[in-house]
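Removed from the display is one protein chain of the complex; every other protein chain stays in position.
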C-alpha cells in the first residue's frame, strides 16, 4: 500500500495558500488599515472552522440515530464524538476572552465599514442550532423574523431545506420513546415511583413550613413553587396535562421519551444504562456550553458597543440576552432533577427488566 | 536578622491540623457516609478560602481610595491587585465544573441533612458584594428580604455594620467626580463631543433606514432604541434628566464621575490615562466574572435540583438567574461604549490639559 | 426521617471559624505584614484541600481494586471518580497562574521567615504520589534522600507505614495480569499480532529510507530508534528480555499486564472493553496532568527564585525539572501507542473470546 502513497507537503495538505490569504480588512478600502480588524476577521474564521468540525461530528451522530436501532458499539462512538464537541465548546467559550482584548474604540475604527454584515448570517451556526433541534418554531419572535431575512437567497433556501431534516432532538426523542420502559407487567415501577414522590413532596413541604429563617411571604412563594412541582409530577402520568405543558413549551420531549430518560437517570449506575446515561449527560453539557457561550457573547457585545447598534443594525446585546435562555434545546434534561428520587427510595431493578432493556440497548 | 528566625514546618505554618480536620459529613450522623458529601464540603471551603484572599486584596484597594488622593505609585499597586482578583475569579468560575461532577442523585443522598443551611449564609460572599458596592438598596426585593433573615444574630449584626462602610463603588465614584475634567475654559471638549455624537447618531440612523435586510418592524424597534441612546447622551449634560435615570437605577455613577470615566476611556491611549484606564477595565472584568459565576452557578443548581427546593428552602436557580443581571455593580462601565466616539472624531488633547490631569493623577 | 434532622448552619457546617482563622503570616512576627504572604498561605491551603479530595477519591478506587474481582458496576463508579480527579487537576494546574501574580520581590519580602519549610513536606502530596504508585524505589536519588529527611518523626513514620500499602499501580497491574487474554486456544491473536507488527515496522523502515527530506545522519538516527522499537516489540514475547527492560525501569507493568492493556487498547471500541479502556485513559490523564503540574510548577519557581535557593534550602526548579519526567507513574500507558496496530490490521474478535472476557469484566 505504502508504495502508492503520494508524498504530502504540510502547507499544501492544509491549503494554507487559501487559508492565509483569506483575511482582507475592509478598512483598507477607505483609509489606513485598522490594526484590529485582522483580529476581528481571524476570530470569526476560527469560529467557523470549529463550527465545521462540530457539524462533522454532529452529522455523524445524527446518521447513527437515523437508523432503526442503536447498538452499544455505535453508542460508544457517539458518546466519544459528543465529548469531543464538549471539549471544543470550552475553547469556543474561552475564545471570547480573545475578542475582549479589542477595545470599543479599536472596534469603532472599522465597525462602520462592515454594515450590514452580522453574525446572524453564520449559516454553520444556524445549522448547528437546527441540527441539535432549535428549529424556527422554538425561536422567539424577533429571532424568527430576522432568522431568514438577513440571508441572501441561496443561503436562505439552503437553510430552509436543511430545516426539513430530522434534528438530533427529534431522533433522540423517538429513540427514547421506543424504549420498552412502561410494559413491565409485574414490575410496578411507576406506581412505586408515585408513592415515593408523594413522600418526597410532603417532606419538602415540611422543610419549608418548619424553616424559621423564612418570612411568611417567602414561605408562600416556596409553597407555590412546590405546588407547581407537584403539578409537573402529576403531568408525567396524564397525557392531557402533559400535552398542555408541551403547547406552552414548558416541556419539549414527548411524554414517553421523558419517562424513559427519567428511568435511565434514576438507574444511571446500572451498567446497562451507563452509555445511555453518558449520552444524555453529553447532550446536556453541549446545551449548557452553548448557553454559556450565548451569555458571555452577549456580555462581550455589551462591553464593546454598549447600547450602540451592531453592524447588522440591531442593538446586539439586549437581543442576545433574550435568546440565551429561550434557545435552550434539551432543557428537559436540565429540569429532570426535579423528578429524581434518592437511590434509597428506588425500587430494585428486577433481572428480567435489565435483560429486556439490555437487549434493546445492545442490539 | 536571619539569626533570630524560628524554624518553620510546612504543616504547622499552614495549620493543616485545623484545615484537614474540618470536613465532617452530616450524612454520617444518620447512616452510612454519602461519599460525595466530602466533595460538597471541600468545594465550598475552597470557595471561602479564595473569598478571604479576594477580600484581602479588595480591602487593601479600598484603603487606598479612602485617602485624600491616589498617586500613580498607589494606582500601579491597585491595578496589580485587582488583576490578581480577576485571575482568581477565573478559577472560581471553572471550579463550578468540579461541582458538576456530582450527579443529582449523589446530592440527594445527603441534601436533606443540610436543611436549612444555604450559600446565602456565606458572610464573606456578602462582604465581597457589599465591599464592591452591592448594598441592600440595589438588591431585588426577594434578595433584600432574605438577605439578613437567614443569618444568625451575630452574622446579621456584623454585616449590618459592615454595610455602613464606604464601598469601592462609592469611593471610585468620588475619586472620578473629583477629577477636574470640566473646568478647561478654552478646551471646549464637551461641545465638540456633543457635535460629534450628533453626527454619529445621524449615521446610525442612516444605517438602520438603509438596511434592506431589516423588516419595517425591526427598523422601528431599532429606531426606538436609537432614540433611547440619543436620550441617554443628552442626559449626560442635564442634571435633572440624569438624576431621573439614577432614580430608575438606569445609571449608578454620579454624572461627574460618569463624564470623567468617559473622558478617560476616550483618551485611554494617552500614557497619562494608562493606569486609570487599566483600573476601570479591572473593575469591569471583576464585575463580568462575578456575573458569569452567578450565571453558571444558577445553571449548575438547575442541573442538580431542577425546580426542587434547595437546602435553604428556596427553589434556587430561578432566583439565582434573577440576580445575575440585577446584581451587576459597575454596569455603567459596561454601557459606557454607548457614549464612545471613534478616535478619528476626537479633539486632540491640549498639552495644558494633560498637564493638569497629570498633576491630579500623579500627586 | 426529616423530623429528626438537626438544623444546620452554613458557617458551622463548613467549620469556617477554624478555616478562616488559619492564616497567620510569619512576617508579622518580624515587622510589618508582607501583604502577599496571605496569598502564599491560601494558595497552599487550597492545594491541600484539593489533595484531601483527590485522596478521598483515590482511596475509594483503591478499595475497589483490593477486591478479588471488579465488576462493571464498580468500574462505572471508578471511572466516574477518576474523571473527577482529572477535573480537579485542571484547576490545580491553572492555580499556578494565581501564584504567578506574586512578583519575586513580593516573595522576597517574607521568604526568609519560612526557612526551612518546604513543599517537600506536604504529606498529602506524597500520599497521592505513593497511592498512585510512585514509591521510593522509583524516585531519583536526590528525591529518595530528601524524601523522608525533611519530615518530623511523626510524619516520617506515618508515610513509611503508608508506603507499605498496595498502590493503585500495583493493584491495577495484578488486575490486568489476571485477565485471561493469553489462553484462547484457537484464537491465535498474538501470532497474528506479530505478523502484523513486522509488516508495520517494515513499512516504517521504507518511510524513513524513502524520505528525501531527511539527511543521512537523520535517517541513521531514525533507523536506530526503529530498531529499538523492533526490540521492544519482541520483548513483549520474551520473559528474559522483558524483565531486563523492567530492571532498567524502561517498563514498569508486568508482561502479562502489559499484554492485557495492549489488548484492551487494540479493541477499545468493543463495548465489552469500553469501561476498561476508559479506566486506562483516566489513569493516563491523571499522570499527564500531574506531569504538567510538575513542569509548570518548576517554571513558576524559576520565575520566582531564579537559581536562588528555596525556603527548604534547595535550589528548587532544577531539581523539580529533573523529577518531571522521572516521576511519571503509568508511563507504560503513554508508550503503549508504540505497540498499537491500525484497526484494518486487527484480527476480528471471535464471539467466544468476547464472552469469556465479558464474563471476567462483568462478574
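Chains: A, B and C, in written order; residue numbering restarts at 1 for each.
In the analysis below, contacts are C-beta pairs under 8 Å (C-beta built on N, C-alpha and C of every residue); 3 or more make two chains touch, one makes a residue touch a chain.
Not measured: the values here are computed from a predicted model.
Here one chain is not drawn; of A:87, A:136, A:160 or A:228, the residue touching it is A:87. Across the entire complex, the residue among C:304, C:320 or C:353 in touch with the chain not shown is C:304. Interface with the hidden chain, as seen from chain C, comprises residues 103-105, 108-109, 112, 115-116, 142, 145-146, 149-150, 203-204, 207-208, 211-215, 217-218, 221-222, 225-226, 228-229, 232, 265-266, 268, 284, 288, 291-292, 295-296, 299, 302-309, 312-315, 318, 321, 325, 334-344. Seen from chain B, the chain kept out of the figure touches residues 1-3, 7, 71-73, 76-77, 203, 206-207, 269-271, 274-275, 362. Taking the complete complex into account, residues 1-2, 4-11, 13-16, 18-24, 26, 29-30, 35, 38-39, 41-42, 44-46, 48-50, 52-53, 56, 60, 80, 83-84, 87-88, 90-91, 94-95, 97-98, 101, 112-119, 121-124, 152, 155, 311 of chain A touch the chain not shown.
We adopt the following convention: only the chains that are shown with their structure count from here on.
Measuring from the averaged C-alpha position of chain A to that of chain B gives a distance of 28 Å. Centroids of chain B and chain C (each the mean of its C-alpha atoms) stand 39 Å apart. With centres set at the average Cα position, the gap from chain A to chain C is 34 Å. The multi-chain contact residues of chain A, meaning those touching 2 or more other chains, are 203, 207.
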